[in-house]
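Some chains omitted; the rest stay in position.
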Amino acid sequence: MIYFNSDYTSGAHHEVLDALLRTNMEHTVGYGLDEYCTEARNLIREAVGCADAEVMFLVGGTQTNATAIDGLLRRHEGVLAAQSGHIAVHESGAIEASGHKVLTLPEYDGKVLAEDVDSYIKMFYADDTYQHMVAPGMLYISQPTEYGTLYSLAELKALSDVCHSHNIPLYIDGARMAYGLAAEGADFTLRDVAHLADVFYIGGTKCGALFGEALVVTNKTLLAHLFPLVKQHGALLAKGRLLGLQFATLFRDELYRRIGEHAVQLAIRIREIMRKAGYEVVIESPTNQQFFRLPNMTIDKLREDVSFDYWGPRGESESVVRFVTSWSTTPEDVDALERLVG
Amino acid sequence: MIYFNSDYTSGAHHEVLDALLRTNMEHTVGYGLDEYCTEARNLIREAVGCADAEVMFLVGGTQTNATAIDGLLRRHEGVLAAQSGHIAVHESGAIEASGHKVLTLPEYDGKVLAEDVDSYIKMFYADDTYQHMVAPGMLYISQPTEYGTLYSLAELKALSDVCHSHNIPLYIDGARMAYGLAAEGADFTLRDVAHLADVFYIGGTKCGALFGEALVVTNKTLLAHLFPLVKQHGALLAKGRLLGLQFATLFRDELYRRIGEHAVQLAIRIREIMRKAGYEVVIESPTNQQFFRLPNMTIDKLREDVSFDYWGPRGESESVVRFVTSWSTTPEDVDALERLVG
């Protein structure tokens, strides 16, 4: 069986695992205060071009979003997000559990428009009753989005500008950041992200680590008491070094970049194979997630050899499916798919 | 340098790590629905003697406590705990962050008395203004406690009885359960724990795993919607199999028992060494944490070769220190200590 279900179905990139193995018997202090976390912090600061950024390592994405958003918002504020945003749909109400409303914006293939952010905020304050409503206190976007699409640098700049013109922070969920950075036609870098966002996270779980996300705070006054906040959210790993080790490995020798490129190249190949076979590409995604419209009979046949996600019916005899690549996808996997589809 | 600081300063027991390595390239579904989690669940059900217990795997202790307690309490209720209980002191307000007060009881070497629980609840309901106060909605204890001490089976039974006589659940924090089960003179088993507690967790982080805690719910109506609750608390690991693999390894071939016995035997040796050297044993602990009163000069000297925790001054020239053993402590570590102290 070949697997294209998701980017978190296998373990960790072997270099990451090697680092854990190599250091297993060492003794270090806990809670992220060890030398591996320090090294990882410095490597990330360098990668994002911000020498005094705060970097905290957390375990998972929902946890990281809930912790950061809770810390960024004041009590009367909510977080703006695309209707399709992960925090709006798939986090079991973690944001609301910390007391904050998710204020939804229209989504266009998973992306929000700067002009929609602008008009939301303007209309909010133009409403006589705005003090009775939840104030937009920050913007959440994911790069790449839940649908594999990507904001261009110009779009990121526009979102950053509109946020800062209204004096609210921009937060970027980078669960799949490696695949965004390596995306076909990507015109932004981590330095751009750090420059434009106030807070963001670099995903590890889906990008080669066993688990872990690196929260980067460039506008540090906004999250001044991050450590106890992380602990309060149950997000502080006792053996913090496990996170430091993994991120140090990912950012030493550009492993994070290599992982992204590997997966995106294979995803683009899959797209070409599908297109060539005559299937519709449903969302124009330049990253490691690809969405196709296939006849249900083809789906049933393919499933004998290939595992992938079903997204929903389209008409009576066709459906949309998702194919995802990762660091663990091999060229041989794609070759095999080609033979089956071609 | 020899390390006796804590039981989470090194990585994972080699059998655990081997399991992660061996399965690294396998693809499984996420969120704890994979076969390794199923296997671990079944092994734990067998170990606790409760075939239909619910078992969920979470990442860390604070997270597990906060999630379970939030799920167990109704809005107007708080959780009873020793003044020295982890949730009362060292969880950065995680319990309060979910809306609940920690109602503290006197502690005796870290333990609470059944009669104190009883009188607290009786006095509460005898107070005319009790509806204006936070109702005691459950009892939290740790076994072993934060001070390394242990409840006897009779004490556990008394606590269970008093809770159930007042119709509140008993929750046991088993962060160091392995060391409690293997403690000197321990007269209880996991089956007893499962029989007497409504909900408890079996600690992995401090007992041989890289990370992870197994939450066991024997009284399942109390936590009927555990999955979304865990997700909402940011405690659902995407690659849930990492937890399943580790707990399956710990409970296959009795590794969990072996780890506990190994560490406790070395801890008892350390106690004998210290006692023989004329130092006061401050708390009578039968588990892997040992507390001694040493002259400050001795402490300074020892620290050149040994790493351990400082707990506070006793008089002008002495202090209390903590020595902790774990699966990664070796007989050679203790031999070396003996040479330094003896």
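Side notes on the structure shown:
A and B are the chain letters, set down in written order, and residue numbers restart from 1 in every chain.
The rule is short, and it goes like this: a residue touches a chain if its C-beta (ideal position, glycine included) is under 8 Å from a C-beta of that chain, and two chains touch if they have at least 3 such contacts.
Since the model is a prediction, treat every value here as computed from it, not as a measurement.
Of the identical chains making up the complex, 2 are displayed, while the complete assembly in this file numbers 4 copies.
In this section, only the chains that are shown with their structure count from here on.
Centre-to-centre separation of subunit A and subunit B, using mean CA positions: 33 Å. Residues 1, 3, 5-6, 8-12, 14, 17, 20-21, 23-30, 59-64, 66-67, 91-94, 97-98, 205-206, 210-211, 228-229, 231-239, 242, 307, 328 of subunit B touch subunit A in their complex.
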